[in-house]
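Shown here: the complex without one of its protein chains, the others still in place.
== chain A ==
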Amino acid sequence: MDRRQLVAGLGLAPLARLLFPLPAAASDKPLKLRTLYNKDRSFSDLAKSLEGSRISVDGYMAPPLKADSRFFVLTKIPMSVCPFCETEAEWPRDILAIYTKRTVEVVAFNRKIVTSGVLELGTFKDPDTGFVSRVRLVDAVHERP
């Protein structure tokens, strides 16, 4: 019998979330990056409700802008530059800026990672890189699932 079965068995299922707070998405799975945005690029209700909370999001690490950084960009699909569809690299609009707790351990751009951090909403211009972000995870750590 695992923890969930025990709770259910005691008839406490409705209280499960109160007794054993689950991660932000109310499941064991990390959030999808796209769920933080509405189609018109405004923040989703989910994003607003999670502002200030520590959440986990899955995605890919775009190649960092510089070495030994504590910053990287999380993308929903591997960030690529297509010689026959783009004349230059373009950031997708729905990205997540990640400010890490420690120096970034770089992962291949096409390796799925799960990043956990505190969700911040609102425009912020990084004084070091000049990178402007609308949504961030700060104090973040990442791992390969």
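In this text, a contact is a pair of C-beta atoms (placed from the backbone, for glycine too) under 8 Å apart; a residue touches a chain by one contact, two chains touch by 3 or more; residues count from 1.
Here, contacts and distances are computed from a predicted model.
Visitor: Using the UniProt record as the reference, specify the protein name of the hidden chain from among "NADH-quinone oxidoreductase subunit G", "ABC transporter permease", "Peptide/nickel transport system ATP-binding protein" or "Alkaline phosphatase".
Guide: So, among "NADH-quinone oxidoreductase subunit G", "ABC transporter permease", "Peptide/nickel transport system ATP-binding protein" or "Alkaline phosphatase", the name matching the hidden chain's UniProt entry is "Alkaline phosphatase".
Visitor: What residues on chain A make contact with the chain left out of this view?
Guide: These residues touch the chain not displayed: 32-34, 38-40, 76-78, 80-85, 87, 90, 94, 105-112.
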